[in-house]
Structure formats: structure tokens, C-alpha cells
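Quick one: the structure is below, questions incoming.
Here the complex is missing a single protein chain, while all its other protein chains stay put.
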Amino acid sequence: MNLHEYQAKELLRAIGVPIPPGDIATTPDEAEAIATRLGTAVMVKAQVHAGGRGKAGGVKYCPTPAVAREKAQAILGMDIKGLTVEKVLVTTAADIASEAYVGIIVDRARKAPVFMVSAAGGIDIEEVAATTPEKIMYEAVDTRYGLLPFQAMQMGFFLYKDVKLARQAAAIMTQLYDAFMEAGCSLAEINPLVVTPTNELIAVDGKMVIDDNELDRKPSIAALRDESSEAPSEVDARNANLTFIKLDGNVGCCVNGAGLAMATMDLVKYYGGEPANFLDIGGSSNPEKVVNALRIITADPNVKAILFNIFGGITRTDDVANGIVTATKQSPLKVPIVIRLTGTNEEIAVKILQENGFSASSDMDEAVQRAVALAKGGAA
Amino acid sequence: MNLHEYQAKELLRAIGVPIPPGDIATTPDEAEAIATRLGTAVMVKAQVHAGGRGKAGGVKYCPTPAVAREKAQAILGMDIKGLTVEKVLVTTAADIASEAYVGIIVDRARKAPVFMVSAAGGIDIEEVAATTPEKIMYEAVDTRYGLLPFQAMQMGFFLYKDVKLARQAAAIMTQLYDAFMEAGCSLAEINPLVVTPTNELIAVDGKMVIDDNELDRKPSIAALRDESSEAPSEVDARNANLTFIKLDGNVGCCVNGAGLAMATMDLVKYYGGEPANFLDIGGSSNPEKVVNALRIITADPNVKAILFNIFGGITRTDDVANGIVTATKQSPLKVPIVIRLTGTNEEIAVKILQENGFSASSDMDEAVQRAVALAKGGAA
Amino acid sequence: MSIFIDNSTKLLVQGITGRDGSFHAKQMLEYGTNVVAGVTPGKGGQMFEGKVPVFDTVADAVKATGANTSVIYVPPMYAADAMMEAAAAGVALIVCITEGVPVLDMTRVYPFVKEHGARLIGPNCPGLITPGASKVGIIPGRICTPGPVGVVSRSGTLTYEVVYQLTRAGIGQSTCVGIGGDPINGTNFIDCLAAFEADPQTKAVAMMGEIGGTDEQEAAEFVRTKMKKPVVGFIAGQTAPPGRRMGHAGAIISGSSGTAAEKIAAFEAAGMGVAKRPLDFVELLKARV
Partner (left out) sequence: MSIFIDNSTKLLVQGITGRDGSFHAKQMLEYGTNVVAGVTPGKGGQMFEGKVPVFDTVADAVKATGANTSVIYVPPMYAADAMMEAAAAGVALIVCITEGVPVLDMTRVYPFVKEHGARLIGPNCPGLITPGASKVGIIPGRICTPGPVGVVSRSGTLTYEVVYQLTRAGIGQSTCVGIGGDPINGTNFIDCLAAFEADPQTKAVAMMGEIGGTDEQEAAEFVRTKMKKPVVGFIAGQTAPPGRRMGHAGAIISGSSGTAAEKIAAFEAAGMGVAKRPLDFVELLKARV
């Protein structure tokens, strides 16, 4: 789960990281009022889960409250990478002497959170990593020990020669690590970490991505979810306990298991089609899930054919068949459907489907080929 | 540093351990008032850093506030193992269905805090360990991981078959561990941990010993020190940054280094004498320390001779010599002194001493023999 | 022969009285797995299905039954503790089926298990099966048949699909291992490949990877430099968009790293057979066993 910049900054501020003052606005009036209250030049920043806000015109410098109002007007409602801007952060514009990057990710190879820090901040760290890797220091944290003071100081000195700044940076990195662990992050970053002309450090932008698996035990973090900033179909799917990702093709896929779901998408492509989505109904055998899945798939107007691919292990294929029958009775399908199922209770499932006018295949390749042909308007 | 029972209980209560209500009294009036306020039968318990309070008559059951007053009167001012009782804890008397022991010590061999738990609580755990060791479960905690939930549950089930009690005990052990770590303990125990007739757990007595090395970074714990409950000479020594332990002999010892100080005491005994104290002036070269050391040693009326044994490494022997001269000028000695010193600046030291009428030896055995003889009233 | 589990496996089921645990414990018993104990705190003393004793703690269970393998079906927030409890009790092989274990928990579990000398498979995995001998986890027994192919995979149902097609084509399996789809897991491809290389029964290996991370690339390098037996690989997620988690926590392309294309290229560079679709395993393995 992605946090908005302003949410990440609230968490960081609470743990002691110096953050420029600011507040969130959903209307130009509010933006102007905040700018007036701050009494400084401000930045108006779109709060949206998409990279490249700046390039898209979603971040503006505003010398006066009137300009803040005007820019907020322009940014609110703007579409950035398919997402509508509903909120802007209005925050004091910092004077910048230099910019650094400080981030933590969970590294699979090292099986640990790993700091990445670079004095070349303010820009995309992946670009720095690709072009000037020597400008990045990596430091893995053994979570059994936590971030050790000497590690934080090493990183502080990597960024700054001056011991005062190095110490301040070390303190901020310790706070960032604590916030990362407390919130259950898979990524947390401050970019840029700014040295002001008066030689103070300040975190001008913050980002946190939460490990979804943490949310059950972190209700205060889970409460930060902003469904207005996500694709409605994905919100719908999550609430139905489905894993769904919208894609651009026209073959709607419904599969049990993430690996098989990916392999099914790949096979659609292999046979010349384009998948409309990734959808994993998971391991449980609940007809209701199938009903929800069909609703979500058919809500996409691009979908020209629907493909079920179910390998029954824990999943009972008869439950899936019942789900298909129920769903199509509730709202008849407008596009053709191809059903492949095999495994647990396969015979019962086939019987249920046949009695309700569906045919079923037990062969994955055959089913995928038919679905691709149907989506292209060919014969079933 | 030992905490009083009431102090340990406050820390445990703050972290969530169920503790019977109570308060501290320094007068019989206060004790009666607390008992009245509690509205239950109470225990009046001497708060003193000595084992075996109960056997010494320092713990009494009081069915009424009037009895609480009477017992407090008897206990306050009582002498228990050389310490005067200045405070009593007046606390609700618990109904007891069964008693268990739960303790944590830092174990040298395992280099870790180790839990000791036993269903045979309420009595001296060392006795249980000696006579029925199978009644004790030991569980080491790797501080990198902390006390793991399954460890706490294992101990819970060791004490109680009932899962509800086991879970409650596991929670209390987790709290005890957290308190142990937060306060920087070398020992923490709940004895007894009581099951009440209504099947609830409650910690009826608590004990915590703090690692003195933690006090510098734990000011709130350091503030719990109760100097009124310690031997004045030891308080005096600690405030002078000396390590001093009073013993029963008549040869006052002043040594640099703990190992050499013990070896010096042993040598006094070897040659037929009895050391009056352990005193380590440490590694620094501060004449003021020597002055304080002499003041503390001579305050003991048992001391019949004083023995200095200084091996100058970091310690400069001339500083020690100057300290002796200064101290004896301020308050002339009433008992003979034997000075052995060797090492750093030995020649200067000997000269200083001789100029001031002292002789000095460079041989430890010779010096100890002379001091023993002098303490016995023999010739120097 | 086989890897990791065989007839000497004495299995303990953590969470045996739960919904998933009891269902799969029955399935494993039916398959013939030697299930010697179950653990559910507070249910110590009960008997599961009239024949498997239940204990309050793993330590009790191991002491009483000599269990050497444990399979975990407990809710995600308790899974880390369950894995560590098994390791601390001296269980040698720990298989965690639970999906949804926070990855930061695994940064502690992984070194803990290692310090205790145990092998962990999973979490978020279907477990493993040595057809005809022992099944630990949830892989459907009836789709497997004994034979010469070792199977190792990051996914569940995709494994079933491949195993099913192999079995239908008359190609049996030595052991099938699902290592799980999480970013940090206890056993990786290389661990399994090394075990298959050393196992006399195994003649060839089928390996199903997916997008995310670099485990497949490292496995390919291992195949190239350390293995004599043929390996056929497949990568799921060729059509996955970058930056999105494809169901599995570990199946995510970060920036330009972890793509299917680079993994397939690594397979080819290692001289491995490359299955373009699951069905291709059949012909590629037929030619190799």
C-alpha cells in the first residue's frame, strides 16, 4: 500500500524528522488559506500515487497565497497517469543549498532492509544507480540488531564531511529506520534530504510503501488507505479478497493461484491475444468470490472474451462452477466465456456447467486458444 | 543497585503486570491511613535491602487498619541485618490459591538473560534449585530477538496446565522481560506469582537489581537510589568514585585495581590478619581520591592499621603520595600506616613520602606482614 | 530416492486443529505421510482423528514423538513465531504454508532458523511431496507419480499444472518442492537444485520461476557451473507490467530488474531447456530423462 507524501511526512514528523510545515487542501480556497497561514512562499504538490508528478505539472512553486490558489486550482482534478488529483499538499518552500537521497528498501538477496544513500539527491535514484553507481552507498541493516549507531554515522559521513551535518543525518536515518519498521514498510525514502543555507537538514519529500501483509496488525497504518486514489476496479477486487490488476488487453482472465494466473496471461499472449487483467481468486472455494470476479472482469468494456483457468487443489472446481452459474444468472454475460477446469470435484463441476449450458475443457492450451480466438471475434 | 520492593512493583505495574494496590508509609499514622483507604486486609512490609525480612519479623498480616498501625509501629525503625527500616509498604493482602516463582538473571555462561520459573514459588529459589532442580525450568533469551512468544508460552505451560493461566503468565513474563531490559537489570523477579481463588494471576512480591553500569543512561532509574538504606561509608565512597565494601577486620586497605585489592585482602588473611575493607581507588591518578579514601578508612573505629598497596601503571604513585601527605596534614592519623608502592614515578613518590616522615616499601608481602603486625599492636 | 522428505519423515502439524491444518492433516494422513504429532496451544492431550496426539508446544511434541519435520498452518501474524518455535525445538525441516507473513518478520526468522541448523521451506508455499512416500503441505497427491524428474517452483497451482501434464505424459517425479512466492524464503532454487543433483533418483529437473528478484539468474549460473543433470526452466509473468505485485509478494518487477526476459536469457546462457509454456515441459523433459 502506498502512502501519500503528506501521510509519510506525518509519520516521519511524529518520530522527529525535520519536515517543512504544511497542510493538505482539497480546494483552491483551502490552499490559499494554508499559504497565508504559513506566511512563506509555498510548494503546492499533487497527492497522487504516481511517479513523475513534477514533470506532469503536479508540483508548483508559489511565491504568494494568490499564486497558491491559482496553482491549486490547476492541479486539483488534474489527471496524472490515469489518476485524478483529489488533494494537494501546501508546504513551506525550503531554501536549498544541497540535496541528498536517503532510502530504505527490503532487499531480497540480503534478506534485510538496505539503506541507499547518495549525495546526488532530488532526482531519480535508479538513474543514479545506473549511471554513477559509485555515488550510492548501500548499508544493510540486520533487524536483529536494528540500525547500529556506527552504521548511521558511516552513512552520515558518506553524505557530509562536516561532523555536525553527519550527526544530524545519522539521527534522521535512525528515525527513518524506526518509522520504516514501525509502519511495516517495504520502502521508505526521503528525497531530497536538503541542507538549508543555514546548515540545517530538512526532509522536503517523503515516500513510504507499506507491506500489505502488515496491515492486519497495524490498524492505524491501514486506516491511511485512500481508496479515492486507486483504480475503482482494484479497490472493488481487494474488498472482495481478490488480487486484481487491470491491463490493456481484451481477454478477461480468472485463475486460481498467482503463478498460474501469470502463466495464463502469458499463454494468452503466446497464442496472439492480449490479457485484460491479472486476477487470482486464491486458494479458497467460495462461489461468492467467483461472482465478484466475474462482476469485476465484465465491468471492463475492453473485455471481449472471458477465460477461466482453474486447477483444483484446495480450490473445489464445483464451487467455481456454481459461482459461474450464479453470477451469469444474476447478470447474463454479454461476451463469450471459455472455462477450463481440472482437479478436485472436476466431474461434478462439468456436470453443473453442462446442465446450465456451459461447456468445459480440461486442457489449458486449448482453452486459451479458444478464448483468444473469441476475443478477436472468431468462432468459439 | 537494589530497588525496594515498592519501587520494583511500580515499574512492573507501569508496564502492565497485575500488582495488588498499596502505598508506602514512613509513620504508623500513614500506614493506618493507607489500610483504611484500601479497605481490605493488608500486609505491612519492611522496605529494606536485606533478604529474610519475613523471618526477621518485617512482614506482617493486618486484618484491620488498627493492626496495620500497630505492626507498622513495630517494624519502622527495626534493625534487619544491620539496616534500619525507614519505610513500609502497605498493600492489599492477596488470597492465594497457589504460588509460583518467575525470575530473570543475566547468566554468565550463556551470556544472556535467563528465565528461571518454578511452580514451587514463595520460597527461596536457591533452595528449590538445590533440592528439587526438576521443578525449575530455565529459558535463555537471545537479546537480539527478545523474549519470543513461544518461549513465554512454554514457560506459561510449565507453570499452569490451564491455557488461560498459561497465556496470562506468558503475558506477565513478557512484561517482566521488558521491564528487565528497560531498567537495565541484572536480576528481576516476581516471587510469588499468585493464582487467586478466582483464577487470576497477581504479582505479590517483586524484586529488581539494576546493573550499576546502566545508571548513567537511565537517569529515571538512577533517581530511585535510596541512600538512607545503605551503609553511610559505602554511600560516601561511591560519591567519591571509590569502590568500598566494609568488612569486619582491623587492617584498613587502600589499593588500586579490584584484583589487586582482593589479593591484598587475601594476603592480609594469609599472614594472620583480618582486612577491615575492600577499597579500590581505581586507575586514575587523583590525590583527592586518596584523601577521600583515607577519610573513609579512618572513619571505621575497628581499623588499627592502614595498608596502602599501589601498583603504578596508569596510576601515578606520586599522586598517591601527595594524597597521603595532604590527607594526613588535614587530619593526622591515629593509627599506624604502611605504604607499599611501585611503578610509575616511584622515585618521586618515595621522596615525597620520606620528606613528610613516611617510609615506603616496594614489596607487597613485606608491607602486608608489617600492617598485620601493627594491627595486632606489634612493632612496625 | 528423493530430497528433503521420504519414508523416514516424522511429521508434526502446527495448527492441526485449525480449519486449514485439520483439512490438510487428514489429506496427508490419507496419502500415507507419517504424521506423528500436532500442536495447538491449549489442546494438549487431545487426539486428532483418533490417532495423532496433540501437544501444547512444539518442544513437548518433539520430545514425545521425535518429530523431525514440521508443517505450519497458522495465521500469518503467528507464523514467524511458529517457525522459530519449530527451529528452537530442534525440528530439522520446517515447511510454512501460511501466506501473508510480513516480510520484516522473515528478516528475523531467516537467521534464527539458520542459527538453529534447520531448513525452512516457504513461507507462502504449497510444501513438497515425494510421490509414493510422503507429502508435506498441500500439493494434491493424486496428480503426482513416482519417477525421475525433480520439480522446484515458486508457485502452487502452476506447479500442479506442470506436474499434472508430466504425469499424464507418463513422466514421474522424484520430489516436487514449492519454495514459495515471497521475497524472503527459507530455501531457494539453488538449495533444491543442489539436492536434486545429489539425488540418485533424479535424472532431470523442472524449474518454474517467475518475475521478481534474481533467484532464477543465480540458479542458472549454478546450473551452468555446478550441475551435470539437465534442467528445464519456465518463467511466469512475461506479460506482467513493472511495479505491480502480481499476487505473490515476490512477483514484482522493480525498475528494469526482475523481468521475465532477463531470466529467460539467463536460462539460455546456462544451456538450460526453456519452456515457453507449461506444456513444453513434457517434450523438453522427455528428451532429457
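Order of writing sets the chain letters: A, B and C. Residues in each chain are counted from 1.
Definition applied: a residue touches a chain if its C-beta (ideal position, glycine included) is under 8 Å from a C-beta of that chain, and two chains touch if they have at least 3 such contacts.
No experiment lies behind these values; they were computed from the predicted model shown.
For the omitted chain, the shown partners it touches in the full complex are A, B. The hidden chain makes contact, of the residues B:E70, B:D162, B:E214 or B:E288, with B:E214. Only one residue in the set B:Q7, B:Q47, B:T92 or B:N256 touches the chain that does not appear here, and it is B:N256. Touching the chain that is not shown, out of B:T27, B:Q73 or B:S186: B:S186 (per the contact rule at the top). Touching the chain that is not shown, out of B:V48, B:A169, B:A349 or B:M364: B:M364 (per the contact rule at the top). Looking at B:K269, B:K351 or B:K376, the residue that reaches the missing chain in the full complex is B:K269.
By the touch rule set out above, subunit A reaches the unshown chain at residues 145, 148-151, 153-154, 157, 163, 166-167. For subunit B, the residues touching the absent chain in the complete assembly are 106, 108-109, 111-113, 126, 142-144, 181, 184, 186, 211-214, 216-217, 243, 245, 247, 255-263, 265-270, 275, 278, 280, 283, 311-315, 342-344, 364-365.
Here is the rule we go by: only the chains that are shown with their structure count from here on.
When the interfaces A-C and B-C are ranked by C-beta pairs in contact, the top one is A-C. Using the average of C-alpha coordinates as each chain's centre, B ends up farthest from subunit A. Inter-chain centre distance (subunit B to subunit C, centres taken as mean C-alpha positions): 55 Å.
Rounded to a whole number, the gap between the C-alpha centres of subunit A and subunit C is 28 angstrom.
Each of the following residues of subunit A touches two or more other chains: 144.
Residues of subunit C found to touch two or more other chains are 108.
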